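Of the protein chains in this complex, one is absent; all others appear in place.
Labels A, B and C are assigned to the chains in the order they are written; within every chain, residues are numbered from 1.
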Amino acid sequence: MSKPKIAVYKLASCSGCQLQLVNLEPELLDLVGEVEIAYFPMASRKTVPGPYDICFIEGSITREEEVEVVKKAREDCRVLVAMGACGTAGGPQGLKNWARVEDFKERVYQRPDWIRTGEKSLSPGEKVKIDLYLPGCPVSRDQLKEVIVAALLGRKPYLGDWPVCVQCKMNNNVCLLVASKTPCLGPVTRTGCGALCPTWGRGCYGCFGPCEDANVASMGRILRDLGLSPEEIVRRFRHVTSGAEAFREGAKLYEGQQD
Amino acid sequence: MKDSRISVGYLARVEGEGGLDVVVSGGQITDLRLRVFEPPRFFEGFLVGRSYQEVPDFVSRICGICPVSHQLTSILALEAALGVEVPPEVTALRKLFALSQYIQSHALHAYLLAAPDFLGYPSVIELAQDHPALAARALSLKRVGNDLTALIGGREVHPVGAVVGGFPRAPTPRALLAIKERLEQARGEALETVGAIAGIKPPEFSRPTEFVALTQPDQYAVNGGRAVSNRGLEMTAAEYKKKITQTQVPHSNAYHYTVAGRESFMVGPLARVNLNARSLMPAAQEALSRCGVAFPSDNPFTSIHARVIELVHSVEECISLIDRLAPALPRRGGPLLAEVKVKAGEGAAFTEAPRGLLYHSYTLNSRGLVERADIVTPTAHNLRRMEDDLWQFVPRVIDRPLEEATLACEMVVRNYDPCISCATHFLRLDVRRVG
Amino acid sequence: MSRHAANPLKPEPAVIKAIRQETYDTTTYTMGFREGERANRFSFEPGQFNMLTLWGIGEAAISLSSLPGGNGTFDHTVRSVGDVTNALRRLKVGDTVWARGPYGTPWPLKEARGRDLLIIAGGIGLAPLRGVIQAVTSRRSDFGKAELLYGARTPADLLYTTEFDDWRRGGLSLTLTVDAVPEGARWEHNVGVVTTVMDRATVRPGGGVVMVCGPEIMMKFVVKELLARGFRPGEIFVSLERRMECGVRVCGRCQFDGRFVCRDGPVLPYSDIKGRVGTML
Partner (left out) sequence: MDGLGERATALERRVMPEEGLDQLVRALARRGPVYGPVRQDGATVYGEVEGAQDLDLRCTPFTYSPKALLHRPRQVLFRAERAEGFVPREPEEDGRMSIIGVRPCDMSAIAALDQVFSQEYPDPYYQRRRQNALLAAVNCVEMAEHCFCTSMGTGPGLAAGFDLLLTRLEHGWLVEAGTEEGCAVLKEVESRTATDRDLQEKEELIRKAAAGAKKQLQTEGLPGLMRDRFEDPVWKERREECLGCANCTSVCPTCFCYDAYDVVNVKGDKVERTRCWTGCPVVDFARVHGGNFRSDRGERFKQFAYHKLCYWKDQFDRLGCVGCGRCMTWCPAKIDIAETAQSFRRGGEAR
């Protein structure tokens, strides 16, 4: 039996998620023994034609051409995995969805007319069917490995969609939200990061996106009780996963509200 | 190859999306473009209106390969704007943080991106089959760098441990000393890397270049300092816009930069080693004399030599930083933070990212919200130089078979270890006030 | 604290001796433990279950779907719905599965002795009852009436169809029904959910035991009908399904009200469920 083929595509992104694949160092050589890296421009000049067994797609769609990349990826691949905050919720560049792109271009470029970019930053799932979303900014190495291992074994990956708080307590962290009134999105954010921010002494900023059934209304009230202004609450929900539905909802609850 | 076209649709083994087009007609290059089609992500745009506290987390996302550099540069610029003074432990820990990323990034480039070119493989995967020990060394070096980044910042990509003012949770002395043992092992691996590179003869391609790098009197400059060049440029971050000129070209989503009134310039490891060799750690200076190349060097193909010299330096300096830091840190970790008072202000900062000079500058309003953000990355600084190199280099390979010529051109680009995602985030020009 | 038995979470190797495809998504495996005294004699009662492990895939609770066989063999009938159940399908005769058990409460076969027996099953819910049917048909004289009402989604979803004739010969009366008959399929029996054939049962309240197993929503309506027909809660037994990680009352996942389904169940008299919260019943 030939080895399963893996492809890695990139759209608008920072490449951090792809790098996490390379960061699997301890098992990287084992990995290339088990799978064929068929298309991965960041790591290899070699291109093996599809179809591919697993395809990771990093980044969000910001231009027409990228829609084509996404469609091709869908055609070429058996299992299509959208990675990262970009691939699951539009990424940091998704923040432009709440502003006028022309403003941004003018702010950033002398000749905005030479810049080619679309109005919105969309996650690939808005254009094609995605088989698995792997959130995180960047995706966690352990989860990335689990996705590959699970695909090789023919089972679902064990990712855990529960809130960051669950992991935070397993880490024996003191809850910063309660003990020091530090704004923290842990209760509504999906874990996978290992409860990183609270473990490193700061509030979670939601880079893995919302957990299942996130109660953003209650979270918003808690932040308000801590003294955050509506504008600050909107900013918290509109971070690198601003495109995720629950966080969109959370932001909407406070958008345009006065102090 | 009288009339032909070298076209690399998608440059492999570089970070981000770029391509290359060279049109040769009658034996002459008639057109040459290094296209950057990595879509722009408008970081400077959406940073406006965000709190200074959020900036390091956002700018990190400009680049997954050098997130630490972006975070630290923004922190230094914001601290300049807010007038924050940090204790020496914070400064030392920041340098350790930055160097950890040098180890990771340089090992990645030397072994995974560049070595396959020199040894004739499409990627490290094929290379690993013939040279397993070499691959194992590469990965072990990279992992030490990554683990040190993660120890300080939580994870290797987009770490969370550094904020304006310092570190909310410094690593424990015990954890630092544990990783120091691994760095001591890495020292040997870094030296072996120099040995391996010394055996590689770079293509002959020397050309006069203006090299720009940070310098500090007492150490190998990484975070902060003055930028200087071998042609007499000297500037602080605050003077950057007076001394560096920026132009936009239609074929690229990235700006081009020149020294005001002069030509393109080069930043990165080669510039640093050329200008600051005397500040390298002794072991790195030793290695320098054995690496098969004489520095200062005008040959861009010797960038890889400079990079592995810096690998040795970084490992060495990390060890010595840990020796200094460990006794000064609290036993159970805990915060290492200077007080931050929010006020309006403007600040700029330079750091040396693994790929070279990185510039951030911000204006904050009285609520600590960003009014203006400027970010210029090393790859952006180098882009014009890369094109210039290609104009010079292509005629030498123009008579070789297309395949070979294309690979040679790609190698010219990979010398710079370009980070294209980084390069597509640029200066804003008109200052518009918000908030 | 001093009882220090062998690790109850540790599975033991069992070898697959035979595989029979029941339907497009359901398979019966006959297995036997590979080592130890249980290799030749594995005792359990119908209604109980094992936890089956495939290393690297996970563990799942699966009912024993037979009476103890000769040479210590036992059957599992498995519908592929997830990780372990799908991976099982990839195995061949001679392959090893890791198992621990038997766990849980059995069907009240002893109590049913000498009494009428009404079995109502839906879909894969027939699997845990097959052992009961084997017991009844092989010791027919021990019981009064024996009736099975069995419903599935379509004719293609019916389990154990090749055994139906044996069961009939063994004195079991069978009433079959399906929710729907796809075009072109042959079907001579009832169409409709299982409650639509409940009138055909002749077992009456007071004289017998009713055993019900199927999706919880199906059991809800069946129990409702039974109660309406005058069956007492103590005569009705159901088998519940819950998420289980341990099977031995520690992982907490199978709780409803004050019960652990893995140990207090899976087979429970309805009288023990009635009025409790946390089930549909």
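We take it that contacts are C-beta pairs under 8 Å (C-beta built on N, C-alpha and C of every residue); 3 or more make two chains touch, one makes a residue touch a chain.
Note that this is a predicted model, so its numbers are computed, not measured.
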item	value
Residue of C:G36, C:G56, C:G171 or C:G234 touching the missing chain in the full complex	C:G56
Per the touch definition above, residue among C:G70, C:G94, C:G114 or C:G258 touching the missing chain	C:G258
Hidden partner chain, touching residue among A:V48, A:V67, A:V128 or A:L153	A:L153
Touching residues (missing chain, whole complex) on subunit A	24, 27, 30-31, 33-34, 145-146, 148-149, 152-153, 158, 160-163, 165-166, 169-180, 186-188, 201, 211-215, 217-219, 221-222
Subunit C residues touching the omitted chain (full complex)	1, 3-5, 7-11, 13, 53, 55-59, 81-82, 96, 98, 215, 241-243, 245-246, 248-253, 255-260, 263, 277-278
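To be clear about the criterion, only the chains that are shown with their structure count from here on.
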item	value
Where subunit A and subunit B are represented by their mean Cα positions, the distance between them in whole Å	25
Chain centre separation (subunit B, subunit C; CA means) in Å	64
Where subunit C touches two or more other chains, by residue	none
Where subunit B touches two or more other chains, by residue	none
Touch list for subunit C against partner subunit A, complex	56-58, 82-83, 86-87, 90
List of subunit A residues in touch with subunit B within their complex	10-20, 22-23, 25-26, 28-29, 32, 37, 41-46, 62-63, 66, 91-93, 95-96, 99, 101, 103-111, 114-117, 137-138, 140, 193, 196-197, 199-202, 205, 207, 232, 235, 239-240
Subunit B - residues contacting subunit A, complex	10-17, 38-46, 48, 50-51, 54, 57-58, 61-65, 67, 108, 112, 116, 122-126, 128, 132, 135-136, 139-140, 142-143, 146, 153-158, 160-161, 163, 167-169, 248, 250, 253, 335, 410, 421, 425-430, 432
